[in-house]
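The complex is shown incomplete by one protein chain, all other protein chains being positioned as in the whole.
We just call them A, B and C in the order they show up, numbering each chain from 1.
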Amino acid sequence: MAEQGRRLVMIAAIARRLAGLRHVAVGAASPIPAAASLLARALSDDSVTVSILGSAHHSSFTDGGRELFDCAAQGRLDAFFLSGAQIDATGAVNLLGLGDPMAPTRRFLGNFGAPYLASLVPNVILCRTDHGPETLVEKVDFVTAPGREGRRLVTDRCVFVVEEGRFRLETRHPGETLESLRAATGFNFEAKPDAGITEAPDNTMLSLLRGPVAQAMHEVYPAFAAELERG
Amino acid sequence: MAEQGRRLVMIAAIARRLAGLRHVAVGAASPIPAAASLLARALSDDSVTVSILGSAHHSSFTDGGRELFDCAAQGRLDAFFLSGAQIDATGAVNLLGLGDPMAPTRRFLGNFGAPYLASLVPNVILCRTDHGPETLVEKVDFVTAPGREGRRLVTDRCVFVVEEGRFRLETRHPGETLESLRAATGFNFEAKPDAGITEAPDNTMLSLLRGPVAQAMHEVYPAFAAELERG
Amino acid sequence: MSWPPSSPCPEVLSAPTPITLAAAIPDGASLALAPDYSGCSLVTIRELIRRRARGLRLIGLPQLGLQADLLIGAGCVATIETAAICLGEAGIAPAFERARRAGEVQIIESTCPAIHAGLTAAEKGISHLPLAGVIGSDLVDLRPDWRIADDPFATGQLLLVPAIRPDILLCHAALADNAGNLWIGVRRELMLAAHASRRTLATVEEVVDHDLLADDVWAAGTIPALYVDGIAEAPNGAAPVGLRGRYPSDRARLHAYAEAARTAEGFNRFLNAWLGDG
Partner (left out) sequence: MSWPPSSPCPEVLSAPTPITLAAAIPDGASLALAPDYSGCSLVTIRELIRRRARGLRLIGLPQLGLQADLLIGAGCVATIETAAICLGEAGIAPAFERARRAGEVQIIESTCPAIHAGLTAAEKGISHLPLAGVIGSDLVDLRPDWRIADDPFATGQLLLVPAIRPDILLCHAALADNAGNLWIGVRRELMLAAHASRRTLATVEEVVDHDLLADDVWAAGTIPALYVDGIAEAPNGAAPVGLRGRYPSDRARLHAYAEAARTAEGFNRFLNAWLGDG
């Protein structure tokens, strides 16, 4: 499947998880979660509030940097997205570095708000566009945030969900097999009994993505928005 | 001494205590402290910042009701004023009520911010315009805020200061004697060895009071401002 | 955890009026109200009295004024938690004073920074906030729910004040927009209370057509719709108290109230006249 096709599958898979929520926030440098959230908003007839950090037009925060965190603690933030330089079989993420955390052999950008949001936001969706064995590992070197039952990981190859403390395969994207996924994943996993194929975006979704979603994405993610418009 | 004369002596006595400070705040329903603070500002060539609560023009707070208290805790508030339905020999004030605090025989307005500000603001000046034995008592029925060494009480008759845990007479206003003060005061007190007469406002003060101070008072205390203008 | 979870946010009221706002405040609710200088929805208070609300637990932000006195006099109030209650320059709140003497209202005595601290704890989703000062005041003895603890980071003791989570904030502001954003300017205690409260209901002088969040100059003083559950347009909705930047308080009317309400009969005459007003 071409890269743009995989992206659209990821966006649709995430957007479907956001249906019925009230308030979804998206951190910096997260174009796929941003597109998925804006798609969920468009599908909900704007009943989902979307806060895109770093956006002047799609953020409803007026109380400074702390507001996102206070909002989460108040129970007013239903979903947030995290990436993870490492993500492990339990759903834990590592945003800090490899090796000794006091002197990592490789350091990532930092923990940001993940240690807090991961425990306070009911729906934290993990997202990686480069499903591979170095990223998806048996055990993270540093627990920026621990895993949690029900947490989902959406990659460019499949959707995992934590059940009984470990990721299970929920759906695989078109073109993937259980074998191709095992080869690309650094941890062992079971597939859910009903694991099927990730549903591709339908025509309504595709037209919303090309139209209002792409338009809303232009401010913060112009290149990504242009690709959405090309379809 | 006529009422207006006493007021001017009080205002001058307070203003002299505020010289050299950076930031003075005045609570609600405090015309004499407000006039004294604005006078101190005028005398300082506007180097004193004056925050008058309830004023749109003379308040530099922009972070809501909590800011006054945060500001005090930061060490950014040099002086504040308290009244007290009862004030006792130790400098403690009672803003709550008489008798059992759970069922007072007479209840005043409430504690406001006094329990906090009295301990965090370095210069809390107590102020009463009706020096009498029911107000100035040996022991308050309820300690809204305890006394503190060096705390001053400015009344319409004299200035007291807490030294070694009790009020001593610092100066008496023109027309008062030690005897007249003892008769009007519900607690016993010593006079400081150097206790003299409270200095009346000089001509500079009087002209500032009639001019810029009265003008600045008009927003919140129109009647009081008109009296200042009459001189 | 089921997916998706039920939303933690209440439904937004559709097409609200002061009457429907009042109807959305159930008997027994804890209700945060501003002091007379900071955005009072008297027009909704009137509807609360008309519908004979009962058992309200008022929380002052951090004081209470005319709104509380009217509700208390009309028998709507069970408890008040406040740093003070008064009618500004008109002095003692007369209906409160009568109810207090009759033992008809329970008073939870507080102090301004303790109420701000309790609301801040709720805003941050923590059980309590440490508070400087206050220790040394007899007020601490009146609050068995407050705790004194050794400061874990310094010598000395700290007061720990539990979170205050009002069911509802009711306020009045100058402007809202069609999306439900509420402009409160520098009256930031209303934003704190909106964050801390489960619901926020407001009346406004006018609903404007432009997006208050689109321009940072307006956004800086705006409570986002995210926190606001119902807004009704109600010009002059704060009267007879004032609204900063819009209109002053009606001093003659406030003094007339303070005078009349010294007796139960006078209060009822004033109230009936007011209920007949609009």
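Everything that follows uses one rule, which is that a residue touches a chain if its C-beta (ideal position, glycine included) is under 8 Å from a C-beta of that chain, and two chains touch if they have at least 3 such contacts.
Keep in mind the model is a prediction, meaning the values are calculated, not measured.
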**Prompt:** Any idea which chains on screen the missing one touches?
**Reply:** A, B, C
**Request:** Check the options A:Ile125, A:Ala145 or A:Ala216 and report the residue that touches the missing chain.
**Result:** A:Ala145
**Item:** Per the touch definition above, residue among A:Gly20, A:Gly54, A:Gly132 or A:Gly150 touching the missing chain
**Value:** A:Gly54
**Request:** Give the residue, chosen from B:Gly150, B:Gly196 or B:Gly211, that touches the chain omitted from the document.
**Result:** B:Gly150
**chain A residues that touch the omitted chain in the full complex** = 28-29, 54, 56, 61-69, 73, 95-96, 101-102, 107, 109-120, 142-146
**Request:** Touching the hidden chain in the full complex, which residues of chain B are there? Just list them.
**Result:** 17-23, 49, 56-57, 60-63, 69-76, 78, 120, 122-123, 149-150
**Request:** Since one chain isn't shown, list which residues of chain C touch it in the complete complex.
**Result:** 117, 120, 124-132, 147, 149, 151-154, 158, 160, 162-163, 185-186, 188, 216-221, 244-245
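We adopt the following convention: only the chains that are shown with their structure count from here on.
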**Message:** Please identify the chain lying most centrally, where each chain is represented by the average of its Cα atoms.
**Reply:** C
**Request:** Indicate the whole-number Å distance between the mean C-alpha point of chain A and the mean C-alpha point of chain B.
**Result:** 60
**Request:** Calculate how many whole Å lie between the centre of chain B and the centre of chain C, each centre taken as the average of the chain's C-alpha atoms.
**Result:** 30
**Request:** Any chance you could list the residues of chain A touching two or more other chains?
**Result:** none
**Complete:** Note: chain C residues in touch with at least two other chains are 191
